[in-house]
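Written below as structure tokens is the structure these notes are about.
All protein chains of the complex are present and in place, except for one that has been dropped.
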Amino acid sequence: MDLSLSSHLILLLPLAMFLILGLTGMKMSHRLAGVLGTLGMGVTLLLAYAVAATYFFSGSSDFVDAAGLRLQYSVFDYTWLEFTDSLVIKLGFFLDPISAMMLVVITTVSFMVHLYSLGYMKGEVGFQRYYAFLSLFTFSMLGLVVATNIFQMYIFWELVGVSSYLLIGFFYTKPSAVSASKKAFIVTRFADLGFLVGILILSFYTRTFDFLTLTNSPEAVMASTGGATFMGASVLTWALVLIFMGGMGKSAMMPLHIWLPDAMEGPTPVSALIHAATMVVAGVFLVARMFPVYLQSSSALMVITVVGAATAFYAAVVACTQIDIKRVLAFSTISQIAFMMTALGVALPTIHEGMGYMASMFHLFTHAMFKALLFLGAGAIIHAVHSNNYTEMGGLRKYMPITHITFLIGCLAIAGIPPFSGFFSKDEMLTAMMNNHPFWGYWMTMVAGLTAFYMFRLYYRIFWWEENKHYAEHRPHEAPLTMTIPLIFLALVSVVAGFIPFGEYVTWNREPYEIHLDWSVAVTSIVTAVVAITIATAFYRKKNDLPDRLTRRFQWLWTAANRRFYFDELYMFITHSIIFRRVCQPIAWFDRHIIDGTMNMFASVTNRASSAIKGLQSGSVQSYVVVYLLGSLAIAAVVCVCLI
Amino acid sequence: MDSVGSYIIYGIVALSIVVFSVLTVTTRRILRSATYLLFTLFATAGLYFLLDYEFLGAVQIAVYAGGIVVLFVFSILLTSRPGDKSEKLASRRRMLGGVAALATLAVVGFAIFAHFSSCQLAPAVEQAASVDMTSIGHFLLGTEKFQYLLPFEAISVLLLACIIGGVVVARRR
Amino acid sequence: MDYSQFLVMSQELGLIAVFLLVFLFDTFAPRKALSATAPVVCVLFALFTVVNLLLPCCCCGSCTVEPQSAFGGMYVTNQALFTIKNILNVGVLVVLIQSIKWVNGPDQIMRRGEFYELLLVTLFGMYLMMSSRHFLTFIIGLESASLPLAAMVAFEKKKYESHEAAIKYLLTALFSSAILLMGVSFVYALSGSLYFADIAASSLETCPLLVVALVFVLAGVGFKLSLVPFHLWTADVYQGAPTSVTSYLSVISKGATAIAAFIIFALAFGEFYSEVWHWMLYAIIILTITIGNLFAIRQKNMKRFLAFSSISQAGYIMLGLIACSPAGLTAMMYYILVYIFSNLAAFGVIQAIENNTGKLSMDDYNGLYKTNPMLSVTMMLAMFSLAGIPPFAGFFSKFFIFRAAVEPGTTALYVLVLIALINTIVSLYYYLLVVKAMFIKPDEPVIARFRSALSERIGMWICVAGIVILGLASCFYSDIAAAVESGFNSLL
Amino acid sequence: MELEILKYLIPALIMFCCGVYGFITRKNMIAILISLELMLNAVDINFVVFNRFLFPGQLEGMFFTLFAIALAAAETALAIAIIVNLFRAVKNVDVRNVNKMKF
Partner (left out) sequence: MFSNILIYFVVIPVLMLAGLALTRNIKQVRAVAVVGSTALLALSGVVLYQFLQLRAAGNTDPMLMTGSWSWFEPLNINLAVGVDGISVAMLILSSIIVFAGSFASWTIDQPKEFFLWLVLLSTGVFGFFISIDLFTMFMFYEVALIPMYLLIGVWGSGKKEYSAMKLTLMLMGGSAFLLLGILGIYYHPAEGGQYTMNLVEIARQGVDRGWQYFLFPMTFVGFGVLGAMFPFHTWSPDGHASAPTAVSMLHAGVLMKLGGYGCFRVAIYLMPEAANELAWIFLILTGISVVYGAFSACVQTDLKYINAYSSVSHCGLVLFAILMLNSTAMTGAIMQMLSHGLMTALFFALIGMIYGRTHTRDIREMGGLMKIMPFLAVGYVIAGLASLGLPGLSGFVAEMTIFVGSFQHADLFHRAFTIVACCSIVITAVYILRVVGKLLFGGVQNEHHRELTDATWWERLSVVTLIVCVAVIGCFPNFFNDLVGQPFQTTFASIIDVIK
């Protein structure tokens, strides 16, 4: 198929699905809408695979040059909005290694979620709407990754934000879902403000939005700022950090992460698609996309590294204490994305030819697969036991064998046990960190250990521990085929994805790079993981009071971690007590009483003046005459004094 | 007018103007007030005679003294019993009147004084116009400049209107 | 002694002829025919108006009246004066039509002839006021315009208010004429002549006497225009007088005096005197507009309300004088024309309601739209026009007068116009109060549905047509402008 | 000469001020009218004096006075008619009662 046509279709098909399902969905049957949506997604999937395959394997001179350097290629680029001659928003389709990879990731996970939702969402009110929103999301996400310029990215960035909002709030009658969706949107909106300002600053100096121009001559970008600084940092750093702030919001980096756990109020497949596999990695993708420019500012990279490392650790700790299985997964996601972010932050061309970049992308890929798997598995479990809390579960392995196996594979993958995919990608990342500075390496290894621990804690609590008493009255059953097929598929991918020679395809400078395992790092991380799993096994395989004792021993720590270190309370305080009470309400009061009061005062002063001078019109003709005479004499006197 | 006699006449006229004016507005009997007005008007007529405007003086006596004051007297008799005494005025009103009158006196007096004592007046070089009856008749019925046929005709209309108005207002029905 | 000079005063003569005809009719017509007095007068006057409008075209061949002067410069006429007299004629015609019902009422029926006679004499006085170029004739004109009015104010013998109004009017008028005469005597002392042309030609230095003279003349004229602080009689008299007389007083008398004031101040006291009276007028305009507005806000009686409104309108009219230019005169004449129609529309409605129900309070107008939509709409148009809302004529007249006022381009004039403009907001407020009462107030209507008399309706229709057409059809303004242009130099 | 004219003007002015005083203080309306006559009369004197002393060449002032006297007569006649009319209505000529319409 023609590349141009298929890339058009990749974007237009989901959009068309959204419009069709959105406008006429209410008239359709659930089944028709679901099948239509899934079919559309399936076609998109095939097209995306075809495009990615063409890009990576066709060897066409458009995509790879003689030296094996992969080229950046924009399939089409329509002018959408022309601000000035040079500042133009275009809508295009940009092919380079990371966008091609993302096409694969997004369409795969999306298709799986579409398929899965046929079973999971069966009978829900608003089923058609659900599929419409899924299509909208897929469209936006695809548009985001193939953006040819930073503004196109921003546009789709906003669109994914809205799709996320709509999907989180899908169960709109549930107040918690409504407030979660609102929170998600507003927090990311706040981050997007940074993104926007960053774009503005960048474009002010560079006079372009175009990624090609920006990334192919990052030195020119640096030079265009003319060494301007603001509050001690160069404006480029400011711009990049602000742009990164957008990424922080979307990718739930601390301190803008608070929305993601709440976002789990959405249907579980949505969490799998948006809040695990695709949208939340947009921040990573953004940094990756702008990576050559980031390289111009070591301070910006430092910020990324620090934020990433801190978030990874924080999220891992919190994940250890959560009861809601989706929240555990959510914090795990935060932690893993922070991993990728850190990997990008430490990726310098001088260290293994920027291996961190490749590793980050690799992990993005593998993480998408196994995290989607875990979420979908969690969905199946929730579907079966009608609860999100693991306290309602335990011993499910008998009832849900397929789910059990696939979930285990997911856990092994995320824990970094060879030969599952997570091992390879995580190992690359750790290597890169270790080479940047051993501190980052050990720090992140510790996080990896925590990851293994909390994942297996989760795994055991769901599938082992002790059978829940409620099963007698409400026996859990294995999920239907539409749900298990995606699980099996993703599990397979999670098993094998690690063997993809990722360095062949995705590197920061798009030159092929030979991956080789650094065994010293690998062994450390494997040992850490195994130890962590062992501890988890000891704690949670059978019901015992060890966890409780430990919890009681470190009650304050446990509570703090369980309450996510009070971030929500802090935000609540700032937004509610400070912004709302101390800013908004005073302003509204000021408006009503001072500003409006002034206007009303003009009126009342006029009225008062009117009453005050009514005595002039006393009704007595003689006093009229007095006024007449004295008035004229006064005028005469004043004029006399003034003129003479 | 350098003679002592004219000074004396002036003195009498001026004094009576001032005195009777004041009396006119201060007497509490309305009929007396009208009488003092009559004296004032006579004094004014005297002033006109003093300034050699005999015709005017005659008109003053005939119209003012003869017509208007009689009208006043009739109306006073119509609207009040003779001997009615005006009650004492409120001091506030008197003060107001006094202030107004004094203010007028001050401002206008200052203006007149400033003008006629400091400004160098053009001396009356012109030959004084004759004021005999023939020329007055010509002035009154001529159509050239400084002749007053138009006002003469116009005021006749006004007088007619005032008569109509008076009739309309005063008629019982 | 060239008595043919009287022929120059064709309009005045025509008016006197009408007056005499009315007088003769009233005196000698058989009793039965007397019931037709009002229509006869209206027809006669309409004839007079139409003849005047068409006269220059038919007789002189050209459409402009040649500037002519008579009686040694004591009287002038030209296209501009001719036009303003025509404008006033139209206004008077409307007043006459509107008053038919009232005049034929039981209390007035015996005196209807006199009513018309007095009215025509006052009109004659106004003519004279505008055309005379000598203070003596001017004052006679002014007195003819105001004294008979006192009798007209006192026309409603059964109403105490009418008497009170007449007394107040008369006493203030007499006082003011004494002040005016005083002022004129000083003018005479300063310039040596009472001819406007001579006064304008004389050059004087500024001295207190001049100031006093100008203030007194201004006070005398300002009394008729009801400028603040010479305005206090206005409200009481407007309220007490019969509504027909009030409407006549508020538009015709005011309009004529405004033109006379322009001629006296802008032309007779033109060059050397203007810096003296300029600032007086400046202050008086501000006071007039503001105080008129402030009082108007709190009025409940419709006639009294319109009295204060007309006070502030007078302030706006004076903006044309302060500019002292042909454009100012044009704007002023146009303003008067528009004001005549707007105010008469309002008074027409008030009169119709008063004649039919006796109600005069603004509260009685609540919900009027439900029972008498046509009256309400007429009233609303009048209010909008008075407030200067487009597309009604009042907007144009206000704009033109502001435009003329700032033409000299001094900052002070901009400030003056700004103050005037801010006052338009206040005035809009109280005009809207009336609209609010009629259209918005949810109360049960006080005034029942009634059908107004034909004459009232004709009067209102003319006014409404005027309000709508005068602004949008530019020919009226252009004609006035052309008239002023051709006649401005010969005004003195 | 200056003093000469002032000699005549000052009594006139005083007369005028008396008129003003009377106009404001009197409560009988006819008394007010009488005060008014004083004012008008003062103006008449002014005109005559100005004519005689300043501009004797023409008789403007004198004729003005002549007409002013006629005017005064007309005014008085009408005013008295109205006052009498009011008297019929309220049996009173006190000006202080005539203040029903105000504010």
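Each chain gets a letter, A, B, C and D, in the order it is written, and its residues are counted from 1.
Everything below uses one rule, namely that contacts are C-beta pairs under 8 Å (C-beta built on N, C-alpha and C of every residue); 3 or more make two chains touch, one makes a residue touch a chain.
No experiment lies behind these values; they were computed from the predicted model shown.
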item: Contact set of the excluded chain (shown chains only); value: A, C
item: Candidate in contact with the missing chain, chosen from A:189, A:397, A:543 or A:614; value: A:189
item: Candidates A:16, A:71 or A:162 - the one touching the absent chain; value: A:162
item: Touch with the omitted chain, as defined above, among C:159, C:298, C:359 or C:436; value: C:436
item: Per the touch definition above, residue among A:53, A:496 or A:587 touching the missing chain; value: A:587
item: Chain not shown, touching residues in chain C; value: 330, 384, 389-391, 395-396, 399-400, 402-403, 406-407, 409, 414, 417-418, 421-422, 424-425, 428-429, 432, 435-436, 439-440, 474, 477-478, 481-482, 485
item: Hidden partner chain, residues of chain A it touches; value: 79-84, 87, 89, 151, 155-156, 158-159, 162, 165, 169, 172-173, 175, 178-179, 181-182, 185-186, 189-190, 192-193, 196-197, 200-201, 203-204, 580, 583-585, 587-588, 591, 595-596, 598-600, 603
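What we mean here is this: only the chains that are shown with their structure count from here on.
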item: Central chain of the complex, centres being mean CA coordinates; value: C
item: Inter-centroid spacing, chain B versus chain A (mean Cα positions, whole Å); value: 102
item: Where chain B touches two or more other chains, by residue; value: 93, 96-97, 100, 104, 107-108, 111-112, 146, 148, 151, 155, 158, 162, 165-167, 169
item: Contacts with 2+ other chains: residues of chain D; value: 16, 19-20, 23-25, 32-33, 54-55, 58, 60, 63, 67, 71, 74-75, 78, 81-83, 85, 95, 98-103
item: Contact graph of the chains (line, ring, star, complete, other); value: complete
item: Of chain B, residues touching chain C in the complex; value: 107-108, 110-112, 114-115, 119, 141-151, 154-155, 157-158, 160-162, 164-169, 171, 173
item: Chain C to chain B touching residues, read off their complex; value: 1-3, 5, 16, 70-75, 110-111, 114-115, 117-118, 121-122, 124-125, 128, 132, 134, 136-137, 140-141, 143-144, 147-148, 150-152, 154-155, 166, 182, 186, 189-190, 195, 207-209, 211-212
item: Contact footprint of chain D on chain B as seen in their complex; value: 1, 10, 13-14, 17-18, 21-22, 24-25, 30, 33-34, 37, 40-41, 44, 47-48, 51-53, 55-56, 59-60, 63-64, 67-68, 71-72, 75-76, 78-80, 86, 89, 93-94, 96-98, 100-102, 104-105, 108-109, 112-113, 116-117, 121-124, 126-129, 131, 136, 139-140, 146, 148, 151-152, 155, 158-159, 162-163, 165-167, 169-170, 172
